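Of the protein chains in this complex, one is absent; all others appear in place.
The chains carry the letters A and B, assigned in the order they are written, with residues numbered from 1 in each.
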Amino acid sequence: MGDLAISVSSGTLQRARAPRRWREWAITKLIQLNAWLALAFIALILVFVAREAVPLFYEPASQAEVGWSRLFLPQHYGTPDAPLPYVWQPVSTEPKYSLMPLFLGTLRITTIAMLFAAPLALAAAVYTAEFAPGWVRETVKPAVEMLAGFPSVVLGFFALIVLASWLQRAFDFDYRLNAVNAGIALGLAVIPIIYTVCEDALGAVPRGLREASWALGATRAETAWRVVLPAALPGIFAGCVLGFGRAIGETMIVLMASGNAAITSWSFTESVRTLSATIAAELAEVVFGSPHYRVLFLLGLLLFIFTLLLNSAGEWMIARLRRHLTGRA
Amino acid sequence: MVTATTDREFPLLRTEVRERPAAASAKEIRVCARNFSLWYRDRQALDDISLDIYSRQITAIIGPSGCGKSTFLRSLNRMNDLIPGVRASGEILLDGHNLLAPDVDVVALRRRVGMVFQQPNPFPKSIFDNVAYGLRINGLAANAGERAARVEAALQQAALWDEVKDRLRKSALTLSGGEQQRLCIARALAVQPEILLMDEPASALDPISTAKIEDLIFELKSRYTIVIVTHNMQQAARVSDYTVFLLQGRLIEWGETARLFKTPADKRTEDYITGRFG
Partner (left out) sequence: MRLALRRQFDRSLRWLTALAALGILGLLAIMIGQIAYHGWERITWEFLTAAPTQGMTAGGIFPAIFGTTALVLIMTVFVAPFGVLAAVYFSEYADRQSWFYRVARQAVNNLAGVPSIVFGLFGLGFFVQFVGKQVDRTLYGGALHYGQPAIIWAALTLAVLTLPVVIVSVEEALQAVPQSYREASYALGSTKSQVVFRVVLPHALPGVLTGAILAVSRAAGEVAPILFVGAAYYLPHLPTKLNDQFMELGYHIFILSTQSPDVDATKPLLYATVLVLLGLTFLLNALAIIIRARMRLARRSV
């Protein structure tokens, strides 16, 4: 700190010398520039994924094969191997690009995952927030964090090798790898985030409210059911929204455990194909710049935008919960 | 409603005091503590407290911060059970039955002994639902009509009815601080307790709201036995019939407010009242 020593001993109060000022300015600008980078990356992702997808809608080669109507509306192929109006079969003599099987597949798997994970995670959060003694809380929270740390490829492996066999033994499904299998594994991946957000929401309810309820003679369960849960509802809902967003974007688990059959059906015991798994499964084989390639990027774009909306909605809800509980009084 | 009576002005405290009817000679003891002690893990919070609380009288508990006033109050409805590591010895008798006995149903106890807290803590529900909460969980109303009637009665008793009767379905959080506290009082009164515990009910409020709460407490005396913790001695002198002085977890002295403030038996009481410490 040479500069410092000099100005202190000489007792001057004049402005810092020019080189130091320039240095400060430079450092500040560098730091701001760096922050711009975070901004830039999210924009870059949008731009570069869109860049590969958007030509789909004006390139003549792509237009011939794919178009808005082909993607979403029922098609009549009139061929024996495509009896249903919605088919995803890009690799065939007549490429079929209906997104419906993929949307349905994604919906089916995430529904199972949420039905499995949300009640489990919420109940566990209620237990640790309202009933559990301290030592139990200190065991469950780290355990859930451990679960959060599981790489999704490991969960996919578990579902593929272990869970599928168990389910097969128990229920004797037609297909070993199906929506239920992948849905449960996906649920496992999503439990930590739902649990964490719900637990935070329940904890944010002021203790004073619980005390008022207890003082009126309510039991712990009544207090949890009638006072705490209703108060924390926005946060709980936000947790589910965030979990749903995570589930939709998950790739490895579904890629490994769902059977990857793009069928248009509502059955949960058949194999399914999701948007994310489609990208992962087909991108390796695709010709760069082909319509198929562009549609896959389009899928990525759709995923990106949709999860962005879901996450923003979830965070907005959490901010609202905070205001609802602490403000206004 | 505070009347100044100079000939009753306490020489030690210089405050105004309410007119009070002469104390009835035979008073019923509602609650009495016998050698009650309490520990938070290894730290002793209350040491051998023995006192009586009379029916339909206001008993104030005073003392410097940390002396155990709130702890003692919370023992009367066993709210301390909710803190891990709490141990107690001795007895607290409610109409002759020891509250601390293991076979006592705390849930039923808390219906008979209500509590109002320092920070107003209305639920984030409507005004009506706040007051009706105790009725609903205890099943005290046979139908919606009876419930509405009881809610109205409670709000009347809490002197809040006129202010809220047109907005019962609005959120309780839209009320001002003083109104919220009166709402909490109404909520506690709705289940018709016999005893009302108040832990510094006005300390978080502005002077005008405080005065309203004090008037309210004075009026409630005719129906309820009230125990109020306060760090404000003037408030204790204004409002209460009996005063208990605690210091560092010990009972120093207790008795009729008039006597305790005018001629305290213990020097420490005198020092506290005259502001020499605390």
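Keep this in mind: a contact is a pair of C-beta atoms (placed from the backbone, for glycine too) under 8 Å apart; a residue touches a chain by one contact, two chains touch by 3 or more.
Just so you know, these numbers come straight off a predicted model, no measurement behind them.
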item	value
Chain not shown, its touching partners among those shown	A, B
Hidden partner chain, touching residue among A:Ala262, A:Ile279 or A:Val295	A:Ile279
Option touching the unshown chain, where A:Val197, A:Ile248 or A:Val295 are the choices	A:Ile248
Contact footprint on chain A, counting only the chain that is left out	1, 4, 7-8, 16, 20, 23-24, 27-28, 30-32, 34-39, 41-45, 48-49, 51-52, 119-124, 126-128, 130-132, 136, 139-140, 143-147, 149-158, 160-162, 188, 191, 195, 219-222, 224-225, 245-246, 248-252, 255-256, 276, 279-280, 283-284, 288, 296-297, 300, 303-304, 307-308, 310-312, 315
Where the missing chain touches chain B, by residue	105, 107-108, 137-139
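Convention: only the chains that are shown with their structure count from here on.
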item	value
Centre-of-Cα separation between chain B and chain A, whole angstrom	51
Residue ranges of chain B touching chain A (in the complex, touch as defined)	77, 79, 82, 84, 107-111, 114-115, 117, 119-125, 133-134, 136-138, 171, 173-174, 177, 180, 184, 187-188, 191
Of chain A, residues touching chain B in the complex	133-134, 206, 208-209, 211-219, 222, 226-227, 230-231, 324-325, 328-329
